[in-house]
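Of the protein chains in this complex, one is absent; all others appear in place.
Chain IDs A and B follow the sequence of writing; residue 1 opens each chain.
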Amino acid sequence: MKPRFVLRSSTPWWRGPLLIAFAAVATFAITAALIRWAGGNPIAAYRYMFINPLQSKFGITESVLAATPLVFTGAAVALAFRSGYWNIGAEGQLLAGTIGATWFGLHAEGLPKIVAVPGVLIAGAICGAVWALVPALLRSRLGIDEVVTTLLLNPVALLVITGLLNGPWRNSETGFPDSDVVAESVMMPIVWPGSRVHFGLIAGGLLALGCWWYVARMAGGLRLRAVGLAPGAARIAGLEVERTLLATALASGAIAGVGGASEISGVAHQLTIGISSGFGYTGVIVATLAALNFIGGVVVALLLGVINVGSFSASRALSIPSTMGEVVQSVLLITVVAALVINKFRIVWKAADK
Amino acid sequence: MNNGPTSSIWLKEIRKSYGATVALDGVTLGIRPGEVHALLGENGAGKTTLMKTLFGLTQPDSGQIEIDGNAAVISTPRDARAAGIGMVTQHFSLVKTMTVAENLALANTRLVRVDLDGARETARTANDRFGIDVPADSLISELPVALQQRVEILKALAAGCRYLILDEPTAVLGPRDVDALLDVMRRLRDEESMAVVLISHKMKEIERIADRVSVLRRGSVVASTDAKGMTSQELIKLMVGTENQKETGSRDRTTGSGEAASTGARESGLAGVGSKGVVLKVNGVSTAKEVGGLNDVSFEVRAGEILGVAGVSGNGQTDLVEVLSGTLRPSAGEITVSGEVIDAPRPAALMAAGMGILGEDRHASAVHQLPVVENLVLDQLRSFTKWGQLNRKAMAARCDEAITQFEIKATPDQTLGTLSGGNMQKVLLARLFGRSPKVAVVSQPTRGLDVASTWYVRSLISSARDEGTGVVLVSEDLDEVLELADRVAVMYRGRILAVVSAREATRERIGELMAGVTQ
Partner (left out) sequence: MIDIIVDLIAASLRIGTPLLLAALGELITERSGVLNLGIEGIMYASAFSGIAAASYSGSLWIGLIVAVLTGLVAGLLLAFLTVTLGVNQHVAGLGLTLFLISVSNTVNRILFTADGGQVRVDPWRSIGFGGPIFDQYVFTYGTLLVGVPFVWWLVWRSGLGLRIRAVGENPEAADVAGIHVARTRYQAILIGTVFMSLAGAFITLAYVGQFTINIINGRGWVALALVIFGRWNVGRCIAGAALFSLVNAGQLQLRLVPALADVPFELLLALPYLAVIIGLAISGRNVPYPTSYLKPYRRL
């Protein structure tokens, strides 16, 4: 007997959610083995990971804080993927954004907040877009695969940060490779009193909303979708495919860059080598799990924020590695994309041929 | 049906449907050795589907295949080959980046060994035995189409096939290559006593070579008889149903409201048309492609006329349409649209100047996953935009209007990919004519459409002409060209061989020109 996949003509409404549930169960099953190996009780670990953060105000606000950069990178990746531009460089673009924001923050002493905060976000956006520029030009002008070039620029961005922190931006007091604290004026206000949740969350939410609005409601968004779904047909309809790709790639980079600026100005207040724990790569997970839907992306980002915070408390309580959160997220990505594809097909078992 | 019991392959009661469309409605057919068996039928009659079933490329919903009296299960081409069945499909199954020998060796590679010498030997013996001469060590991509086709035939023969199916093999060939192919078919029949199934809708070939002819119409065999004594008229009658249905039907629908104007224009010939301005001027256009490219093509189209472009496929029509749509850059020449010279033609620039295109592959022009309404305005977004925002109300109004006017059977929010071919074509035509283009280039507008859609699409084209659009109609369907065109340009080997006015454009004259005969 051999399985064969046959495209379904119609899908009952309950199948999608059911398969996603299966994906979640499969994720638990797979990661449970690893948690046991680490000497933890999987059920307890999951309680820490998914339930615990939601049981205290601190847990909730820390989760929202952890979700904030993912809101940006998720939107950045979803926007690019929607246009058929495979930007896997959100990590590098976010890091570039932190550089721009830090530079601005180190030179913004004395500016009024009303100027400084938008300024720092714009500085991040510009640097993110600049970091996205070379792959975008290579793709739209010369047709060179953007996957490889965006990926390669990610470690380069980290090297630039390391270079800056070991050189000109080395902390003037401690001598450690962390930058000085940025000017008070560029720090974004806290929006949830008694927590560290900052204005970046609102900025990210608004950007995601803006992306949704643009893609669903604006003429440019229709162009972007048409280019992503069928570039040939879009070209025949007179759309400027290359220009659309270039613009989308830059916008995607800018959004990721603002995400970086939001980390600097909202919570970290200084540039460190570990400023991003793979936010750009996690953005791909966010966008994919949300099926490239922008509003869904915010929800998924919040879920992953919970997992991030939860995995740290699980790590402390059960002394299992905190990297378990990343394992859960990546397994979830794999099982969900598999489930989404299986949803479109039915499996027919037939006798092996020959 | 009088297939004798000597038939070696019997297809029995084969049924196949795609969704609501019934492709094969219980077909029974016999094929026997030593015969060229022609399968005749209109586009969409089910010829190709039937033969793909026999070759294991599609699975029938029901029905049986018997070989020499035994029931056979053919679920893959591998099974078919084992049963001695070979097929040359319209799209060749060749790996273009490989050599002839590698393609020949592909079917029986082992993990390690590739028998390239054996493949070369096959090629050599094929030349002696069947008169098929192919250069074994050339890359497929460097061979002309006729030779690629021979490699395909050779592949089937090398696999030891006794039944050879050829799906519209002459559609891509010039007259001399057709003769050579018919010779090969004769040798296979007479010297190897093989069965050759020839899918075709060209009467002349069938008259020349077929021993037996089966006619399919709408998924059923309407006749299967000895080819001798059948006249073209009789075959056409079988193929299209009652003798004049197609003819009168199309008259009714095509001309309809615009009858007087249309016939008026034709009666007055070029004089009436000539008084209006030239809307499209193509001057000395060439493309770099060696096969199927353009070679110094020049012509003019005036407002309110249809210039039909006829020709055997592969003589440059595809390149012509791509150049006019801006997706292929010409290597030389100039295009002028309503007086405006377009340098470095790109789709957007051409469209801005008043050009509208309906490409030959409607699927390539349609964004399948987007709804009808968004596809409908994709090339004229500016008129449906306010402050960068899509004006959904105006879009919906336009869509409703188009759905009523063009009789599109779909809702505005239905994704385009779920529409039938005819309705998809109507959406694209609605988009094209919705911009009121000065020039409309329509390529194979009715290919694969059912009869009703075909009539409708043709009537749209002629009414666009009546409203003053200059139309370039590129079609492989000669009847379509003769029915609609005011002037007919015939393409041959990348050139325009002649432009003939509708009155002088008889089937015979155009047919000769298509074969490259200028006298």
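Details
Definition applied: a residue touches a chain if its C-beta (ideal position, glycine included) is under 8 Å from a C-beta of that chain, and two chains touch if they have at least 3 such contacts.
All of these numbers come straight from a predicted model, not from anything done at the bench.
Put simply, the missing chain touches A, B once the whole complex is considered. Considering A:Leu111, A:Leu133 or A:Val156, the position touching the chain not shown turns out to be A:Val156 (whole complex).
For the chain left out of this panel, the touching residue among A:Tyr281, A:Phe294 or A:Phe312 is A:Tyr281.
Interface note for the absent chain: among A:Ala44, A:Leu111 or A:Val147, the touching residue is A:Val147. Mapped onto chain A, the footprint of the missing chain covers residues 3, 5, 7, 34, 37-39, 86, 88, 134, 138, 142-145, 147-149, 151-156, 159-160, 162-164, 166-167, 278, 281, 284-285, 288, 319-321, 323-324, 326-327, 329-331, 333-334, 337-338, 341-342. For chain B, the list of residues touching the undisplayed chain reads 57-58, 76-78, 81, 89, 91-98, 102, 105-107, 109-114, 155.
One rule holds in what follows: only the chains that are shown with their structure count from here on.
Remark: chain A and chain B have CA centroids separated by 47 Å (rounded to whole angstrom). Of all residues in chain B, those touching chain A in their complex are 19, 75-76, 78-79, 325, 327, 347-348, 350-352, 357, 359, 364-370, 374, 378-379, 381-382, 384-385, 388-390, 431. The touching residues of chain A, when paired with chain B in their complex, are 9, 217-223, 225-226, 229-230, 232-240, 353-354.
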